[in-house]
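Below you'll find the structure I mean.
As you look at this complex, bear in mind that one protein chain is not there, while each of the others sits in place.
Chain IDs A, B and C follow the sequence of writing; residue 1 opens each chain.
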Amino acid sequence: MHEYASAIALRYWLKKMGYPRLIIAGFLLFLFIMAPVTGSDLATQVTNVINRFSWNAVLVLAMVPMIHSGCGLNFGIPLGVLAGLLGGTLAIELGFTGPMSFVMAIVVSTPFAVLFGGGYGMLLNKIKGGEMMVATYVGLSSVSLMCIMWLLIPYRNPSIVMAYTGVGLRNMFALDSFYAGALSEFLKIDLNPLGINLVIPTGSILFFALLGLAVWAFLHTKTGTAMTAVGSNPTFARASGINVDRIRTLSVILSTWLGAVGVLTYQQGFGFVQLYTAPLNMTMPAVAAVLIGGASVNKASISNVIIGTLLFQGLVTMTPTVITALIHTDVSEVIRIIVSNGMVVYALTRKTEEAA
Amino acid sequence: MKLKKNFDGLDFLQNNLVPLMFIIICAVCIPLSGFSASYLINEIVTRMGRNIFLILSLLIPIMAGMGLNFGMTLGAMAGQVALIFVTDWQIWGIPGVVLAMILSVPVSVLLGLLCGKLMNMAKGREMILGYMMNYFVTGLYQLVVLYFMASIIPIRHASIRLPRGFGIRTTVNLANMRQCLDNEFAILYKGVKIPVLNFIIIGVMCLIIIWFRRTKLGQDMRAVGQDMEVAQAAGINVDRTRIISIIISTVFAGFGQIIYLQNIGNFPTYTAHSQIGMFCIAALLVGGASVEKASIGNVFLGVILFHTMFIVAPRAGVAITGDAMIGEYFRVFVSYGVITLALVMYEIKKRRARSQGGELLAQAQRARREGGAQS
Amino acid sequence: MKGKTLVIRLAVLAAVIAVAAVMMVIGRGHTIYLDNKTIEDYQGQEYKSFERVVVTVDGEEAAKLNKRERGMATCMGQSFTMTLEITEKKGDEPRTEVVTVDLPYSVDGIVINLPALLAGLPEDAWYSEFVPQVQEEDEEPLPGEGDAFGLEGDMGLEGDMGLEGDLGV
Partner (left out) sequence: MTNNGTPLLRMQNIKKDFFGNQVLTDINFTLEAGQVLGLCGENGAGKSTLMKILFGMDVIRETGGYDGDVLLNGQKTEFKTPFDALAAGIGMVHQEFSLIPGFTATENILLNREPKKKNVISEVFGDRLNTLDYKEMDRRSGEAIRKMGVEIDAGMTISSMPVGHKQFTEIARELSKDQLKLLILDEPTAVLTEKEAEALLESIRNMAAQGIAVIFITHRLHEILAVCDKVVVMRDGYVVKDVPAAEASVSDITRWMVGREVQKAAAAPAEPVRAENRDARVVMSIRNLWVDMPGETVRDVSLDIRDGEIFGIGGLAGQGKLGIPNGIMGLYQAGGTVEFDGKPIQLNSPRKCLDASLAFVSEDRRGVGLLLDESLEWNVAFPAMQIQNKFLKKYGPVRWRDEKAIHAVTKKYIDALEIKCTSSRQNARELSGGNQQKICLAKAFALEPRFLFVSEPTRGIDVGAKALVLDALKRFNRESGVTVVMISSELEELRQTCDRIAIISGGQVAGILPAADSSEDFGALMVSKVI
C-alpha cells in the first residue's frame, strides 16, 4: 500500500519534472561521474560551472517577471542587453573606472531600460497572445538598429573606439581597467593555495542572490501578487479590478532592467564587452536555462532560474571537456544547440489551458 | 460619399504601408547609389530567378492559416544535404540539379512531417514554433553533416571532407553546376542576362499554385485556414491538412534552395540556410503580403523591391554617411523591421477586428433602443 | 480502385527512381587529362608525342598541346567525344580526327595518353587514373550557431558570433 502511494508520487513527480528535464539532469550527472574517469579535475569543473552560473544567472532571472505576467518567454531580452550595453559604454565614456564604473553602468542603464521596457511593454499590450514572435523580431530589429548607433554615437574614449578610424565602437573590448571582476573579485574564495583548484566568485553569487531575493520579495508584495494573477488568468485579474496593461508593462520594464543588469554582470565576469550582433546570442541560453529549470511558457520561479542555470551552464561547460575526452570529438556545440532549442520547442508544444 | 472615398484611401495606405515605404526607400537610394540601370536590372533579374521559387514555397502554409512558415529553413537544409551527396557523387549540371531535387524530397517530407506535427501541438503559436524549429533542426543538421557524414554516411571524396577525416568542409563547391539552370536558354539583352529556364520553372510553379488552389485539398486548406472548428465539423481532417501544407512547403523550399545555390555556385555548409527563411519572409511581406494573406503578385513585387533595396542600400549608405557598414546594417535593420511591423500590424488587426465588431453592435443597439423608445 | 491507385503510385515512384538513375548516368562528371607525351616503351615500341594537338570538345577549344604538355577537359556522361587537330611533326599539315572514348563510371579523373590512343593501342596503354594529391590543410574553424545575422554570403556580416566567444577560452 505504501509502495503503491510512493509509486504514484514518483509518477506525479516525473510528470511534473518532464522527461527532457530529467534526461538533461541525468546527462549532467553522468558528466560529473565521468569527469574524474576522463582525467579532468572535478574541482576545476565545479569552478567552471559556478563561474558560468554567476555570469549568466541574472540574465536568466530577467525571464521571470515577463513569464509571470503572461507575456511568455522574453525573446526580446536583447532590448535589455542593449540598455545594459549603453549603460556600460557610457559609464566608461564618462571616465569611470574600476568597480565604480560598474555601479555607474547600472545607474546609467536604468533610464534606458525603463524607456525601452516601457515602449516594448506598450507594444506587447497591443498584441496580447502574439507576444513571443513579435518579441523575437523586436529583439532582432533593435539590435540591428543599435548596430548603426554604435557607429554613429560620438564615443571618444580611445580604449573603446575603433583603433584606426577613431569613429564607432569596437566589436569587442576588454574591461580590465573598468569593471572586469567588479563583483567576482569581491570576497573571492580561492582554494588554490590549499591545492584544490576551486575558486568561488562570492561577490557575483551574492549579487545574484540579492537580485533573486528582490524579485522573490517583489512577487510577494501586493503588486507582485497582481502580476502573477495577470499571468495566470487576465480576465480574472480584470474582473478583480486590476489594470492588466499597467501590470504587464511594469513586468516588461522589470525584465528589461534585469536584462541590462544581467549583461553587465555577465561582462564583469567575462571581462569583455561584445557589441553589434552579440546581444542576440544572449537570448537562447537564457530562455533555454529557465525552461530546463522547470519553468513553462507561463509559470516560472526563482528556483527554476537557479536549477536551470546550473543545469544548462553545467552542460555547456562540461560537455567540451568530458565528452571530448570520451569520444575524441568535440560535439559540445551541437549538443548545446540541440538541447537549448529542443527545450524551447518542447515548451512551446506543451498544452497550456488558456492562451491569453 | 466623399467621406467614404477618403476612408478607402486611408485604408489603402494602411494595407499597403510596407510596399509604399519600400518604394520610397528605393526611390531615394537608387540615385544615391549611382548604379547604372543595366547593372541594377541585371542584378534584380538574376535575383528574381534564384529567389522567387523559394518565396513561392511560403504561400501554401499561409493559405492553410499557419502564418509565415519560418520552418521553411528545414526544406533548405534538406536541399543542402542532397547537394552534398550530389557533389560527392560528381553529378554535374542540370542532371545534378534534378537528382538533388529528387534526393531532397524524402528528407524534406520527413522534416515537414515533424514540423507539421509539432505545429499541430502548438496551434496559435505556429510561427514562433517554426522559428525555433530552425535552430533545433540546425543542430540535428550539424550533427549529421559535421559528425555523421564520412564517418557513418559514406562520403567518397576527400575534397569535401574536413581534413580531420569526417564531417563536411565549411564550404561546398558547386562549380560544376554553377548557374547551369540560369545559363540554359539564357537571353542576353542590352547587358541584362535573362535566365529563361529559371523563369520557366517559376512560371510552372505559379501555375501549380494557381491550380492547387482549385483542388479539393487547396479548398480544404483555405477552409482550415479560416476556421479550423467549422472545417472540422464539416468533416475535413484539419490536422492532416495542416501537416500536408507544411510538407508541401518544405519540399518546395528544398527545391528552391537548390535553385538558389546552383546560381551562387557554392555554399557555406553550416550557415547557408540560416537566414534564408528570414529574407524570403521579409521579401514576401515587402510585396504587400500579410500573415494571413499572400498572393503570387506579392511575391514578385516583394522580390523586386526587397532586392533593389538590398543592392543599393550599402552604396547609398556610403554616399550618405561615408561608412560602408552603416548601409549594410541599415538593410538588415530594414528587413527585420519590416517583419516586425508586419507581425505587429497582423496582431493589432486581429484584436481590432474583435473590438470593432463590439462597437458596431453597440451602435446598432443604441439605434434600436431609440427606435424602440419611439414606438 | 485501391489496387489501381497503388499500381499507379508504384509506377510513378519507379519512374522517379528511373529519372534519378538516368541523371546519375548522364550527369556523372569526369575530368579528362590529355597527355601529349611520348610513351617510351610499350611492348618494346615507342610512340612519339605529337608536335602539336588542338583538342576541341563540343565545338569549343579545350586545349592546345605542345610536346610533353597536359591538357584538361570536363565531360558529363559515360562517353567522351573530342575532335583532335594533330600536327605530327613540325611543318606537317594538321590532320583532323574524331575520337570517342568510353569512360568508366567510378573514376573521377582520367588521364589519356593521346599518342598511344591514336595509335590504336589497347586500353591499358593509354588509360590511367588521375589520383589527386590531398594537401594537408589547417583545421578549418567549425560553425557556430547562425544566430547572428548575415542575410546572404555577400553580406559580410556572417560572423560566427556563437557562444565560442563567451566560452572564455
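Convention: a contact is a pair of C-beta atoms (placed from the backbone, for glycine too) under 8 Å apart; a residue touches a chain by one contact, two chains touch by 3 or more.
Not measured: the values here are computed from a predicted model.
J.: The chain left out touches which of the shown chains?
T.: A, B, C
J.: Determine which one of B:123, B:193, B:222 or B:349 touches the chain that has been left out.
T.: B:222
J.: Determine which one of A:163, A:194 or A:239 touches the chain that has been left out.
T.: A:239
J.: Identify the residues of subunit A touching the omitted chain, counting contacts across the whole complex.
T.: 217, 220-226, 228-229, 232-233, 235-236, 238-243, 299, 353-354
J.: By the contact criterion defined above, which parts of subunit B meet the unshown chain? Give residue numbers in ascending order.
T.: These residues touch the chain not displayed: 211, 214-217, 219-220, 222-223, 226-227, 229-231, 233-236, 358-359, 361-362, 365-366, 368-369, 372-373.
J.: With the missing chain put back, which residues of subunit C would touch it? List them for me.
T.: Counting only subunit C, the missing chain is touched by 5, 8-9, 12.
In this section, only the chains that are shown with their structure count from here on.
J.: Just grab the chain with the largest centre-to-centre distance to subunit C, centres being mean Cα coordinates.
T.: Using the mean of the C-alpha atoms as each chain's centre, the farthest one from subunit C is A.
J.: Taking each chain's centre as its mean C-alpha position, how far apart are subunit A and subunit B in Å?
T.: Computed value for the inter-centroid distance: 31 Å.
J.: Residues of subunit A that contact two or more other chains, please.
T.: 140, 144, 284, 333, 337 - these are the residues of subunit A that touch more than one other chain.
J.: Residue numbers in subunit C touching 2 or more other chains?
T.: 142-143, 145, 147, 149, 157
J.: Okay, in this complex, where on subunit A does subunit B touch?
T.: 75, 123, 126-130, 132-134, 136-138, 140-141, 144-145, 147-148, 151-152, 167-168, 284, 329, 331, 333-334, 337-338, 340-342, 344-345, 348-349, 351, 355
J.: Give every residue of subunit B touching subunit A within the complex, in rising order.
T.: Interface residues on the subunit B side: 118, 121-122, 124-125, 127-129, 131-133, 135-136, 138-140, 142-143, 146-147, 321, 323, 325-326, 329-330, 332-333, 336-337, 339-340, 343-344, 346-348, 350-351.
J.: In the complex, go through subunit B and note every residue touching subunit C.
T.: Touching subunit C: residues 89-96, 98-99, 102-103, 135, 138, 142, 146, 157-159, 162-164, 169-170, 176, 264, 267-272, 274-275, 278-279, 310, 328, 331-332, 335-336 of subunit B.
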